[in-house]
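Every protein chain except one is present and positioned as in the full complex.
We just call them A, B and C in the order they show up, numbering each chain from 1.
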Amino acid sequence: MRMWDHKVPGIPDDLFIKSDRIPGPTKEEIRVLTISKTRLHKGSYVIDIGCGIGSLTVEAALQVAPMGKVFSIDKEKESIRLTKENAKRFGVEDIVTCVYGKAPEAMYDLPIVDSIIIGGGLSQDVIKTSAKKLKVNGCIVINSILLETSYTAIVELKKLNFKELEVIQAFIAKGREVGRKTMMIARNPITIISAKKS
Amino acid sequence: MRMWDHKVPGIPDDLFIKSDRIPGPTKEEIRVLTISKTRLHKGSYVIDIGCGIGSLTVEAALQVAPMGKVFSIDKEKESIRLTKENAKRFGVEDIVTCVYGKAPEAMYDLPIVDSIIIGGGLSQDVIKTSAKKLKVNGCIVINSILLETSYTAIVELKKLNFKELEVIQAFIAKGREVGRKTMMIARNPITIISAKKS
Amino acid sequence: MRMWDHKVPGIPDDLFIKSDRIPGPTKEEIRVLTISKTRLHKGSYVIDIGCGIGSLTVEAALQVAPMGKVFSIDKEKESIRLTKENAKRFGVEDIVTCVYGKAPEAMYDLPIVDSIIIGGGLSQDVIKTSAKKLKVNGCIVINSILLETSYTAIVELKKLNFKELEVIQAFIAKGREVGRKTMMIARNPITIISAKKS
Partner (left out) sequence: MRMWDHKVPGIPDDLFIKSDRIPGPTKEEIRVLTISKTRLHKGSYVIDIGCGIGSLTVEAALQVAPMGKVFSIDKEKESIRLTKENAKRFGVEDIVTCVYGKAPEAMYDLPIVDSIIIGGGLSQDVIKTSAKKLKVNGCIVINSILLETSYTAIVELKKLNFKELEVIQAFIAKGREVGRKTMMIARNPITIISAKKS
(Lines give C-alpha, C1' and ligand atoms only; values in the text may rest on other atoms or scores of the structure.)
Protein backbone atom coordinates (compact mmCIF):
# COMPACT_ATOMS: atom_id res chain seq x y z
CA MET A 1 0.00 0.00 0.00
CA ARG A 2 1.26 3.46 -0.96
CA MET A 3 1.17 5.97 1.89
CA TRP A 4 0.75 8.96 -0.31
CA ASP A 5 -0.65 9.25 -3.75
CA HIS A 6 -0.91 12.96 -4.40
CA LYS A 7 0.70 14.51 -7.41
CA VAL A 8 1.79 17.80 -5.85
CA PRO A 9 4.78 17.87 -3.49
CA GLY A 10 4.13 18.35 0.23
CA ILE A 11 4.20 15.08 2.15
CA PRO A 12 3.32 15.77 5.81
CA ASP A 13 6.45 15.61 8.00
CA ASP A 14 5.17 12.85 10.24
CA LEU A 15 4.75 10.33 7.44
CA PHE A 16 8.53 9.92 7.14
CA ILE A 17 10.51 7.34 9.11
CA LYS A 18 12.84 9.30 11.38
CA SER A 19 15.78 8.70 13.65
CA ASP A 20 17.12 10.50 16.71
CA ARG A 21 20.59 10.54 15.19
CA ILE A 22 19.81 12.24 11.89
CA PRO A 23 18.06 15.60 11.67
CA GLY A 24 15.10 15.83 9.35
CA PRO A 25 12.86 15.66 7.54
CA THR A 26 13.30 18.96 5.73
CA LYS A 27 10.06 20.63 6.82
CA GLU A 28 7.11 20.19 4.47
CA GLU A 29 6.88 23.81 3.33
CA ILE A 30 10.62 24.07 2.66
CA ARG A 31 10.51 20.81 0.73
CA VAL A 32 7.69 22.15 -1.40
CA LEU A 33 9.55 25.36 -2.19
CA THR A 34 12.80 23.49 -2.86
CA ILE A 35 11.24 20.93 -5.18
CA SER A 36 9.48 23.75 -7.01
CA LYS A 37 12.82 25.35 -7.87
CA THR A 38 14.20 22.08 -9.29
CA ARG A 39 11.75 22.44 -12.23
CA LEU A 40 11.50 18.63 -12.48
CA HIS A 41 9.79 16.67 -15.24
CA LYS A 42 8.71 13.11 -15.49
CA GLY A 43 11.88 11.25 -16.43
CA SER A 44 14.31 13.80 -14.96
CA TYR A 45 17.56 12.66 -13.39
CA VAL A 46 18.39 14.26 -10.03
CA ILE A 47 21.23 14.22 -7.51
CA ASP A 48 20.32 14.92 -3.86
CA ILE A 49 23.45 15.80 -1.87
CA GLY A 50 23.24 15.39 1.89
CA CYS A 51 19.99 13.47 1.64
CA GLY A 52 19.50 13.04 5.40
CA ILE A 53 16.46 10.88 6.04
CA GLY A 54 15.52 11.16 2.37
CA SER A 55 12.56 13.53 2.42
CA LEU A 56 13.68 15.61 -0.58
CA THR A 57 14.75 12.41 -2.31
CA VAL A 58 11.25 10.96 -1.97
CA GLU A 59 9.51 14.13 -3.14
CA ALA A 60 11.82 14.36 -6.16
CA ALA A 61 11.38 10.65 -6.92
CA LEU A 62 7.58 11.01 -6.92
CA GLN A 63 7.92 13.78 -9.52
CA VAL A 64 10.32 12.00 -11.87
CA ALA A 65 8.73 8.52 -11.65
CA PRO A 66 8.44 6.14 -13.37
CA MET A 67 11.36 6.72 -15.77
CA GLY A 68 13.53 9.20 -13.85
CA LYS A 69 16.27 8.60 -11.30
CA VAL A 70 17.34 10.16 -8.01
CA PHE A 71 20.90 9.63 -6.78
CA SER A 72 21.02 10.30 -3.04
CA ILE A 73 24.35 10.96 -1.39
CA ASP A 74 25.14 11.08 2.30
CA LYS A 75 28.28 10.55 4.38
CA GLU A 76 26.29 9.00 7.25
CA LYS A 77 25.42 5.30 6.99
CA GLU A 78 22.30 5.91 9.06
CA SER A 79 21.11 8.48 6.50
CA ILE A 80 21.55 6.00 3.68
CA ARG A 81 19.58 3.40 5.64
CA LEU A 82 16.74 5.86 6.37
CA THR A 83 16.63 7.16 2.80
CA LYS A 84 16.24 3.60 1.54
CA GLU A 85 13.49 2.92 4.07
CA ASN A 86 11.62 6.09 3.20
CA ALA A 87 11.98 5.39 -0.53
CA LYS A 88 10.38 2.00 0.08
CA ARG A 89 7.66 3.51 2.24
CA PHE A 90 6.61 5.84 -0.58
CA GLY A 91 7.00 3.23 -3.33
CA VAL A 92 9.95 4.86 -5.09
CA GLU A 93 12.70 2.38 -4.22
CA ASP A 94 13.24 1.64 -7.93
CA ILE A 95 13.77 5.33 -8.66
CA VAL A 96 16.25 6.00 -5.86
CA THR A 97 19.92 4.97 -5.88
CA CYS A 98 21.75 5.64 -2.62
CA VAL A 99 25.44 6.54 -2.66
CA TYR A 100 27.28 6.30 0.64
CA GLY A 101 30.14 8.79 0.75
CA LYS A 102 31.18 12.39 0.87
CA ALA A 103 30.50 14.90 -1.87
CA PRO A 104 32.10 15.86 -4.20
CA GLU A 105 33.99 12.54 -4.40
CA ALA A 106 30.77 10.52 -4.18
CA MET A 107 29.45 12.36 -7.25
CA TYR A 108 32.32 11.45 -9.60
CA ASP A 109 30.77 8.27 -11.04
CA LEU A 110 27.23 9.63 -11.36
CA PRO A 111 25.74 10.49 -14.77
CA ILE A 112 24.91 13.97 -16.02
CA VAL A 113 21.59 15.08 -14.47
CA ASP A 114 18.79 17.61 -14.92
CA SER A 115 18.77 18.93 -11.37
CA ILE A 116 20.96 18.90 -8.29
CA ILE A 117 19.64 19.53 -4.80
CA ILE A 118 22.13 20.41 -2.08
CA GLY A 119 20.58 20.06 1.35
CA GLY A 120 23.77 19.53 3.31
CA GLY A 121 27.53 19.36 3.01
CA LEU A 122 27.80 22.39 0.78
CA SER A 123 31.28 23.52 -0.24
CA GLN A 124 32.92 25.30 -3.17
CA ASP A 125 34.11 21.92 -4.46
CA VAL A 126 30.60 20.49 -4.33
CA ILE A 127 29.29 23.42 -6.37
CA LYS A 128 32.15 23.08 -8.88
CA THR A 129 31.50 19.38 -9.34
CA SER A 130 27.76 20.07 -9.54
CA ALA A 131 28.40 22.42 -12.43
CA LYS A 132 30.13 19.56 -14.25
CA LYS A 133 27.35 17.08 -13.51
CA LEU A 134 24.49 19.33 -14.69
CA LYS A 135 23.08 19.55 -18.20
CA VAL A 136 23.00 22.99 -19.80
CA ASN A 137 19.90 24.71 -18.35
CA GLY A 138 19.92 22.20 -15.51
CA CYS A 139 18.88 23.51 -12.09
CA ILE A 140 20.90 23.65 -8.92
CA VAL A 141 18.91 24.26 -5.73
CA ILE A 142 20.67 24.87 -2.41
CA ASN A 143 19.05 24.92 1.03
CA SER A 144 21.18 26.92 3.40
CA ILE A 145 20.68 27.52 7.10
CA LEU A 146 24.05 29.21 7.60
CA LEU A 147 24.63 32.81 6.62
CA GLU A 148 28.19 32.10 5.48
CA THR A 149 27.09 29.17 3.34
CA SER A 150 24.53 31.32 1.55
CA TYR A 151 27.27 33.81 0.77
CA THR A 152 29.66 31.14 -0.50
CA ALA A 153 26.98 29.61 -2.70
CA ILE A 154 26.03 32.93 -4.30
CA VAL A 155 29.64 33.93 -4.96
CA GLU A 156 30.54 30.52 -6.38
CA LEU A 157 27.47 30.28 -8.63
CA LYS A 158 28.26 33.71 -10.09
CA LYS A 159 31.90 32.73 -10.62
CA LEU A 160 30.79 29.57 -12.48
CA ASN A 161 28.55 31.70 -14.67
CA PHE A 162 25.26 30.16 -13.58
CA LYS A 163 22.24 32.12 -14.81
CA GLU A 164 18.78 33.02 -13.40
CA LEU A 165 20.22 33.11 -9.88
CA GLU A 166 17.46 33.41 -7.29
CA VAL A 167 17.82 33.88 -3.55
CA ILE A 168 14.79 33.36 -1.34
CA GLN A 169 14.52 33.60 2.42
CA ALA A 170 11.55 31.78 3.88
CA PHE A 171 10.34 32.40 7.40
CA ILE A 172 7.52 29.96 8.02
CA ALA A 173 5.44 29.66 11.17
CA LYS A 174 2.91 26.92 11.72
CA GLY A 175 -0.09 27.06 14.04
CA ARG A 176 -0.30 24.75 17.01
CA GLU A 177 -3.60 24.49 18.86
CA VAL A 178 -3.23 25.68 22.45
CA GLY A 179 -6.44 25.72 24.47
CA ARG A 180 -8.60 25.99 21.33
CA LYS A 181 -6.48 28.91 20.12
CA THR A 182 -3.75 29.07 17.50
CA MET A 183 -0.20 29.66 18.63
CA MET A 184 2.20 30.32 15.75
CA ILE A 185 5.41 28.30 16.10
CA ALA A 186 8.34 29.52 14.02
CA ARG A 187 10.57 27.36 11.93
CA ASN A 188 14.14 28.46 11.49
CA PRO A 189 14.51 30.71 8.47
CA ILE A 190 16.05 29.05 5.47
CA THR A 191 17.70 30.49 2.40
CA ILE A 192 16.91 28.74 -0.88
CA ILE A 193 19.38 29.56 -3.64
CA SER A 194 18.68 28.37 -7.15
CA ALA A 195 20.24 28.89 -10.55
CA LYS A 196 20.61 27.32 -13.98
CA LYS A 197 23.77 26.16 -15.71
CA SER A 198 24.69 28.37 -18.67
CA MET B 1 3.79 26.57 -28.25
CA ARG B 2 3.53 25.88 -24.51
CA MET B 3 5.30 28.40 -22.31
CA TRP B 4 5.93 26.08 -19.45
CA ASP B 5 6.24 22.34 -19.40
CA HIS B 6 7.41 21.53 -15.89
CA LYS B 7 5.51 19.13 -13.71
CA VAL B 8 6.06 20.82 -10.36
CA PRO B 9 4.13 24.01 -9.52
CA GLY B 10 6.02 27.30 -9.50
CA ILE B 11 5.52 29.26 -12.72
CA PRO B 12 7.67 32.42 -12.60
CA ASP B 13 5.50 35.50 -11.91
CA ASP B 14 6.48 37.30 -15.08
CA LEU B 15 5.18 34.60 -17.40
CA PHE B 16 1.58 35.53 -16.63
CA ILE B 17 -0.41 38.11 -18.58
CA LYS B 18 -1.16 40.92 -16.17
CA SER B 19 -3.28 44.05 -15.99
CA ASP B 20 -2.98 47.29 -14.08
CA ARG B 21 -6.54 46.97 -12.86
CA ILE B 22 -6.33 43.53 -11.24
CA PRO B 23 -3.76 42.65 -8.57
CA GLY B 24 -1.77 39.51 -9.10
CA PRO B 25 -0.39 37.07 -9.84
CA THR B 26 -0.29 35.40 -6.46
CA LYS B 27 3.48 35.35 -5.93
CA GLU B 28 5.26 32.21 -7.12
CA GLU B 29 6.24 30.91 -3.69
CA ILE B 30 2.76 31.45 -2.23
CA ARG B 31 1.25 29.70 -5.22
CA VAL B 32 3.54 26.75 -4.68
CA LEU B 33 2.64 26.46 -0.99
CA THR B 34 -1.08 26.93 -1.72
CA ILE B 35 -1.22 24.34 -4.49
CA SER B 36 0.69 21.94 -2.23
CA LYS B 37 -2.06 22.13 0.40
CA THR B 38 -4.78 21.34 -2.18
CA ARG B 39 -3.40 17.78 -2.42
CA LEU B 40 -4.44 17.59 -6.08
CA HIS B 41 -4.38 14.50 -8.28
CA LYS B 42 -4.62 14.05 -11.98
CA GLY B 43 -8.33 14.24 -12.68
CA SER B 44 -9.26 16.30 -9.61
CA TYR B 45 -12.04 18.87 -9.80
CA VAL B 46 -11.23 22.24 -8.25
CA ILE B 47 -13.01 25.54 -7.59
CA ASP B 48 -10.84 28.69 -7.46
CA ILE B 49 -12.74 31.53 -5.79
CA GLY B 50 -11.51 35.04 -6.49
CA CYS B 51 -9.29 33.84 -9.32
CA GLY B 52 -7.82 37.28 -10.12
CA ILE B 53 -5.57 36.97 -13.17
CA GLY B 54 -5.79 33.19 -12.94
CA SER B 55 -2.38 32.22 -11.60
CA LEU B 56 -3.65 29.66 -9.08
CA THR B 57 -6.16 28.47 -11.67
CA VAL B 58 -3.38 27.74 -14.16
CA GLU B 59 -1.18 25.95 -11.61
CA ALA B 60 -4.12 23.82 -10.47
CA ALA B 61 -5.12 23.09 -14.07
CA LEU B 62 -1.61 21.88 -14.90
CA GLN B 63 -1.84 19.43 -11.99
CA VAL B 64 -5.29 18.02 -12.78
CA ALA B 65 -4.91 17.85 -16.57
CA PRO B 66 -5.92 16.21 -18.80
CA MET B 67 -9.11 14.84 -17.19
CA GLY B 68 -9.67 17.27 -14.28
CA LYS B 69 -11.52 20.56 -14.20
CA VAL B 70 -10.95 23.98 -12.60
CA PHE B 71 -13.94 26.30 -12.09
CA SER B 72 -12.66 29.84 -11.68
CA ILE B 73 -14.93 32.44 -10.13
CA ASP B 74 -14.47 36.19 -10.03
CA LYS B 75 -16.76 39.16 -9.70
CA GLU B 76 -14.60 41.32 -11.99
CA LYS B 77 -15.08 40.93 -15.74
CA GLU B 78 -11.44 41.87 -16.28
CA SER B 79 -10.37 38.96 -14.05
CA ILE B 80 -12.42 36.52 -16.07
CA ARG B 81 -10.85 37.84 -19.26
CA LEU B 82 -7.30 37.55 -17.86
CA THR B 83 -7.92 34.09 -16.42
CA LYS B 84 -9.08 32.89 -19.84
CA GLU B 85 -6.05 34.46 -21.51
CA ASN B 86 -3.64 32.92 -19.02
CA ALA B 87 -5.34 29.52 -19.31
CA LYS B 88 -4.80 29.71 -23.07
CA ARG B 89 -1.21 30.85 -22.63
CA PHE B 90 -0.40 27.77 -20.56
CA GLY B 91 -2.43 25.38 -22.71
CA VAL B 92 -5.11 24.57 -20.14
CA GLU B 93 -8.10 26.37 -21.70
CA ASP B 94 -9.97 23.05 -21.97
CA ILE B 95 -9.51 22.39 -18.26
CA VAL B 96 -10.64 25.81 -17.03
CA THR B 97 -14.26 27.00 -16.87
CA CYS B 98 -14.67 30.64 -15.90
CA VAL B 99 -17.69 31.74 -13.90
CA TYR B 100 -18.39 35.46 -13.78
CA GLY B 101 -20.15 36.35 -10.54
CA LYS B 102 -19.89 36.70 -6.81
CA ALA B 103 -19.36 33.77 -4.44
CA PRO B 104 -21.20 32.05 -2.88
CA GLU B 105 -24.02 32.59 -5.44
CA ALA B 106 -21.69 31.85 -8.35
CA MET B 107 -20.90 28.44 -6.82
CA TYR B 108 -24.48 27.14 -6.64
CA ASP B 109 -24.53 25.42 -10.03
CA LEU B 110 -21.04 23.94 -9.81
CA PRO B 111 -20.48 20.22 -9.23
CA ILE B 112 -19.04 18.65 -6.09
CA VAL B 113 -15.23 19.03 -6.18
CA ASP B 114 -12.06 17.63 -4.62
CA SER B 115 -10.51 20.95 -3.60
CA ILE B 116 -11.53 24.55 -3.18
CA ILE B 117 -9.04 27.43 -3.23
CA ILE B 118 -10.15 30.76 -1.81
CA GLY B 119 -7.81 33.53 -2.86
CA GLY B 120 -10.22 36.40 -2.50
CA GLY B 121 -13.76 37.31 -1.50
CA LEU B 122 -13.73 35.19 1.64
CA SER B 123 -16.82 35.31 3.87
CA GLN B 124 -18.63 32.99 6.25
CA ASP B 125 -21.15 32.24 3.52
CA VAL B 126 -18.42 31.31 1.06
CA ILE B 127 -16.97 28.85 3.56
CA LYS B 128 -20.41 27.40 4.30
CA THR B 129 -21.14 26.87 0.63
CA SER B 130 -17.64 25.48 0.13
CA ALA B 131 -18.36 22.85 2.76
CA LYS B 132 -21.41 21.76 0.70
CA LYS B 133 -19.46 21.69 -2.56
CA LEU B 134 -16.56 19.58 -1.23
CA LYS B 135 -16.31 15.79 -1.22
CA VAL B 136 -15.64 14.15 2.12
CA ASN B 137 -11.87 14.48 2.70
CA GLY B 138 -11.80 17.26 0.12
CA CYS B 139 -9.39 20.13 0.83
CA ILE B 140 -10.17 23.77 1.35
CA VAL B 141 -7.20 26.14 1.11
CA ILE B 142 -7.56 29.81 2.00
CA ASN B 143 -5.01 32.56 1.31
CA SER B 144 -5.55 35.41 3.71
CA ILE B 145 -3.76 38.73 3.87
CA LEU B 146 -6.09 40.22 6.48
CA LEU B 147 -5.77 39.34 10.14
CA GLU B 148 -9.54 39.42 10.68
CA THR B 149 -10.15 37.15 7.70
CA SER B 150 -7.73 34.55 9.05
CA TYR B 151 -9.64 34.59 12.32
CA THR B 152 -13.03 34.25 10.62
CA ALA B 153 -11.79 31.37 8.49
CA ILE B 154 -10.40 29.43 11.45
CA VAL B 155 -13.52 29.92 13.56
CA GLU B 156 -15.84 28.98 10.70
CA LEU B 157 -13.87 25.88 9.67
CA LYS B 158 -13.94 24.63 13.27
CA LYS B 159 -17.68 25.31 13.50
CA LEU B 160 -18.27 23.32 10.30
CA ASN B 161 -16.27 20.46 11.75
CA PHE B 162 -13.46 20.51 9.20
CA LYS B 163 -10.51 18.31 10.20
CA GLU B 164 -6.70 18.51 9.89
CA LEU B 165 -6.87 22.31 10.19
CA GLU B 166 -3.49 23.86 9.44
CA VAL B 167 -2.50 27.50 9.74
CA ILE B 168 0.74 28.65 8.16
CA GLN B 169 2.23 32.11 8.05
CA ALA B 170 4.77 32.62 5.30
CA PHE B 171 7.14 35.55 5.26
CA ILE B 172 9.10 35.33 2.03
CA ALA B 173 11.84 37.66 0.89
CA LYS B 174 13.41 37.49 -2.53
CA GLY B 175 16.85 38.73 -3.49
CA ARG B 176 17.24 41.57 -5.96
CA GLU B 177 20.68 42.29 -7.37
CA VAL B 178 21.84 45.78 -6.36
CA GLY B 179 25.35 46.67 -7.47
CA ARG B 180 26.42 43.02 -7.68
CA LYS B 181 25.07 42.40 -4.16
CA THR B 182 21.86 40.78 -2.98
CA MET B 183 19.20 42.96 -1.38
CA MET B 184 16.38 40.96 0.18
CA ILE B 185 12.97 42.39 -0.76
CA ALA B 186 10.09 41.29 1.46
CA ARG B 187 6.75 40.11 0.24
CA ASN B 188 3.76 40.78 2.44
CA PRO B 189 3.21 37.94 4.89
CA ILE B 190 0.37 35.64 4.00
CA THR B 191 -1.62 33.21 6.10
CA ILE B 192 -2.48 29.92 4.41
CA ILE B 193 -5.30 28.07 6.14
CA SER B 194 -6.14 24.56 5.03
CA ALA B 195 -8.44 21.80 6.25
CA LYS B 196 -10.31 18.75 5.09
CA LYS B 197 -14.04 18.17 5.09
CA SER B 198 -15.10 15.56 7.68
CA MET C 1 25.92 46.43 42.65
CA ARG C 2 23.62 47.11 39.70
CA MET C 3 23.86 44.50 36.95
CA TRP C 4 22.88 46.81 34.17
CA ASP C 5 23.28 50.52 33.88
CA HIS C 6 22.38 51.32 30.32
CA LYS C 7 19.72 53.84 29.52
CA VAL C 8 18.21 52.15 26.47
CA PRO C 9 15.99 49.08 26.90
CA GLY C 10 17.38 45.68 25.90
CA ILE C 11 18.68 43.71 28.87
CA PRO C 12 20.23 40.43 27.61
CA ASP C 13 17.90 37.49 28.32
CA ASP C 14 20.40 35.58 30.42
CA LEU C 15 20.77 38.31 33.03
CA PHE C 16 17.30 37.57 34.42
CA ILE C 17 16.62 35.07 37.19
CA LYS C 18 14.50 32.33 35.66
CA SER C 19 12.48 29.32 36.74
CA ASP C 20 11.51 26.08 35.04
CA ARG C 21 7.90 26.63 36.04
CA ILE C 22 7.35 30.07 34.51
CA PRO C 23 8.00 30.86 30.87
CA GLY C 24 10.13 33.88 30.15
CA PRO C 25 11.79 36.23 29.94
CA THR C 26 10.07 37.95 27.05
CA LYS C 27 12.89 37.82 24.50
CA GLU C 28 15.17 40.85 24.43
CA GLU C 29 14.13 42.13 21.01
CA ILE C 30 10.42 41.79 21.75
CA ARG C 31 10.92 43.57 25.07
CA VAL C 32 12.67 46.41 23.29
CA LEU C 33 9.87 46.80 20.73
CA THR C 34 7.18 46.51 23.42
CA ILE C 35 8.73 49.08 25.74
CA SER C 36 9.18 51.40 22.78
CA LYS C 37 5.42 51.38 22.15
CA THR C 38 4.65 52.29 25.80
CA ARG C 39 6.12 55.78 25.13
CA LEU C 40 7.30 55.97 28.76
CA HIS C 41 8.74 59.02 30.51
CA LYS C 42 10.63 59.43 33.70
CA GLY C 43 7.94 59.43 36.37
CA SER C 44 5.36 57.45 34.37
CA TYR C 45 3.03 55.03 36.11
CA VAL C 46 2.66 51.63 34.44
CA ILE C 47 0.65 48.44 34.94
CA ASP C 48 2.23 45.18 33.68
CA ILE C 49 -0.43 42.45 33.39
CA GLY C 50 0.81 38.87 33.36
CA CYS C 51 4.29 39.93 34.43
CA GLY C 52 5.79 36.41 34.33
CA ILE C 53 9.38 36.55 35.58
CA GLY C 54 9.26 40.35 35.45
CA SER C 55 11.38 41.17 32.44
CA LEU C 56 9.04 43.82 31.00
CA THR C 57 8.47 45.11 34.54
CA VAL C 58 12.20 45.65 35.02
CA GLU C 59 12.67 47.36 31.66
CA ALA C 60 9.70 49.65 32.32
CA ALA C 61 10.93 50.40 35.86
CA LEU C 62 14.37 51.41 34.57
CA GLN C 63 12.66 53.91 32.25
CA VAL C 64 10.32 55.48 34.81
CA ALA C 65 12.78 55.58 37.74
CA PRO C 66 13.26 57.23 40.14
CA MET C 67 9.79 58.78 40.54
CA GLY C 68 7.59 56.43 38.49
CA LYS C 69 5.83 53.23 39.50
CA VAL C 70 5.25 49.82 37.93
CA PHE C 71 2.37 47.65 39.20
CA SER C 72 3.02 44.05 38.22
CA ILE C 73 0.14 41.60 38.24
CA ASP C 74 0.30 37.83 37.94
CA LYS C 75 -1.94 34.98 39.01
CA GLU C 76 1.03 32.69 39.72
CA LYS C 77 2.76 33.06 43.10
CA GLU C 78 6.02 31.93 41.52
CA SER C 79 5.80 34.79 39.02
CA ILE C 80 5.35 37.32 41.80
CA ARG C 81 8.37 35.87 43.60
CA LEU C 82 10.53 36.00 40.46
CA THR C 83 9.40 39.51 39.53
CA LYS C 84 10.41 40.71 43.00
CA GLU C 85 13.78 38.99 42.73
CA ASN C 86 14.45 40.43 39.28
CA ALA C 87 13.37 43.91 40.42
CA LYS C 88 15.92 43.64 43.23
CA ARG C 89 18.58 42.33 40.87
CA PHE C 90 18.25 45.40 38.67
CA GLY C 91 17.89 47.86 41.54
CA VAL C 92 14.26 48.82 40.89
CA GLU C 93 12.59 47.17 43.89
CA ASP C 94 11.36 50.57 45.11
CA ILE C 95 9.68 51.26 41.77
CA VAL C 96 7.90 47.91 41.45
CA THR C 97 4.75 46.92 43.36
CA CYS C 98 3.70 43.31 42.84
CA VAL C 99 0.01 42.38 42.90
CA TYR C 100 -0.81 38.71 43.25
CA GLY C 101 -4.12 37.93 41.55
CA LYS C 102 -6.02 37.63 38.32
CA ALA C 103 -6.76 40.54 36.01
CA PRO C 104 -9.09 42.40 35.73
CA GLU C 105 -10.00 41.97 39.44
CA ALA C 106 -6.40 42.55 40.54
CA MET C 107 -6.45 45.92 38.76
CA TYR C 108 -9.44 47.41 40.58
CA ASP C 109 -7.50 49.09 43.40
CA LEU C 110 -4.65 50.39 41.26
CA PRO C 111 -4.35 54.09 40.41
CA ILE C 112 -4.83 55.63 36.96
CA VAL C 113 -1.64 55.06 34.92
CA ASP C 114 0.18 56.32 31.82
CA SER C 115 0.73 52.95 30.17
CA ILE C 116 -0.53 49.41 30.45
CA ILE C 117 1.40 46.40 29.15
CA ILE C 118 -0.48 43.15 28.64
CA GLY C 119 1.92 40.25 28.25
CA GLY C 120 -0.43 37.50 29.34
CA GLY C 121 -3.97 36.77 30.48
CA LEU C 122 -5.58 38.95 27.86
CA SER C 123 -9.39 39.04 27.74
CA GLN C 124 -12.11 41.48 26.72
CA ASP C 125 -12.63 42.32 30.40
CA VAL C 126 -8.96 43.05 30.90
CA ILE C 127 -9.02 45.47 27.96
CA LYS C 128 -12.22 47.13 29.25
CA THR C 129 -10.73 47.62 32.70
CA SER C 130 -7.49 48.83 31.13
CA ALA C 131 -9.44 51.53 29.31
CA LYS C 132 -10.73 52.73 32.70
CA LYS C 133 -7.29 52.66 34.31
CA LEU C 134 -5.53 54.64 31.56
CA LYS C 135 -5.15 58.41 31.37
CA VAL C 136 -6.39 60.07 28.19
CA ASN C 137 -3.59 59.57 25.62
CA GLY C 138 -2.23 56.74 27.74
CA CYS C 139 -0.78 53.76 25.86
CA ILE C 140 -1.92 50.17 25.91
CA VAL C 141 0.57 47.65 24.50
CA ILE C 142 -0.41 44.01 24.01
CA ASN C 143 1.94 41.12 23.21
CA SER C 144 0.01 38.34 21.56
CA ILE C 145 1.23 34.92 20.48
CA LEU C 146 -2.24 33.60 19.64
CA LEU C 147 -3.98 34.52 16.41
CA GLU C 148 -7.38 34.64 18.09
CA THR C 149 -6.11 36.89 20.87
CA SER C 150 -4.74 39.38 18.35
CA TYR C 151 -8.15 39.49 16.72
CA THR C 152 -9.98 39.99 20.01
CA ALA C 153 -7.62 42.76 21.03
CA ILE C 154 -8.02 44.67 17.77
CA VAL C 155 -11.82 44.38 17.77
CA GLU C 156 -12.09 45.39 21.42
CA LEU C 157 -9.73 48.36 21.13
CA LYS C 158 -11.74 49.67 18.17
CA LYS C 159 -14.99 49.19 20.09
CA LEU C 160 -13.60 51.16 23.04
CA ASN C 161 -12.61 53.95 20.65
CA PHE C 162 -8.86 53.71 21.21
CA LYS C 163 -6.88 55.78 18.69
CA GLU C 164 -3.57 55.37 16.82
CA LEU C 165 -4.05 51.60 16.73
CA GLU C 166 -0.92 49.86 15.49
CA VAL C 167 -0.44 46.17 14.73
CA ILE C 168 3.06 44.84 14.26
CA GLN C 169 4.18 41.30 13.57
CA ALA C 170 7.79 40.62 14.42
CA PHE C 171 9.62 37.57 13.16
CA ILE C 172 13.06 37.65 14.74
CA ALA C 173 15.86 35.16 14.18
CA LYS C 174 19.10 35.20 16.13
CA GLY C 175 22.41 33.78 15.01
CA ARG C 176 23.97 30.90 16.89
CA GLU C 177 27.57 29.99 16.12
CA VAL C 178 27.78 26.48 14.69
CA GLY C 179 31.27 25.40 13.65
CA ARG C 180 32.44 29.00 13.17
CA LYS C 181 29.39 29.71 11.00
CA THR C 182 26.14 31.51 11.80
CA MET C 183 22.94 29.49 12.00
CA MET C 184 19.82 31.64 12.27
CA ILE C 185 17.47 30.36 14.99
CA ALA C 186 13.90 31.63 14.74
CA ARG C 187 11.87 32.98 17.60
CA ASN C 188 8.15 32.48 17.47
CA PRO C 189 6.45 35.39 15.71
CA ILE C 190 4.73 37.80 18.01
CA THR C 191 2.04 40.37 17.35
CA ILE C 192 2.44 43.67 19.18
CA ILE C 193 -0.77 45.70 19.29
CA SER C 194 -0.68 49.23 20.64
CA ALA C 195 -3.12 52.11 20.87
CA LYS C 196 -3.87 55.25 22.83
CA LYS C 197 -6.93 56.04 24.92
CA SER C 198 -9.12 58.70 23.31
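Quick note on the criterion: contacts are C-beta pairs under 8 Å (C-beta built on N, C-alpha and C of every residue); 3 or more make two chains touch, one makes a residue touch a chain.
Here the structure is a predicted model, which means the values were calculated and not measured.
For the chain left out of this panel, the touching residue among A:V70, A:I154 or A:M183 is A:I154. Within the set C:I17, C:L110, C:L160 or C:A173, the residue that contacts the chain not displayed is C:A173. Interface note for the absent chain: among B:D125, B:E148 or B:E164, the touching residue is B:E148.
Residue positions on chain A in contact with the hidden chain: 147-148, 150-151, 154-155, 167, 169, 171, 189, in rising order.
Considering the complete assembly, chain C touches the hidden chain via residues 5-10, 28-29, 32-33, 35-42, 63, 154, 165-175, 177, 182, 184. Residues of chain B in touch with the missing chain: 145-149, 171, 173, 175, 178, 181-189.
Heads up, the rule we're going with is that only the chains that are shown with their structure count from here on.
Ranked by separation of Cα centres from chain B, the top chain is C.
Spacing of chain B relative to chain C, judged by their CA centroids, is 39 angstrom. As a whole-number value, the distance joining the C-alpha centres of chain A and chain B reads 26 Å. Within chain B, contacts with two or more other chains are made by residues 154, 167, 169, 171.
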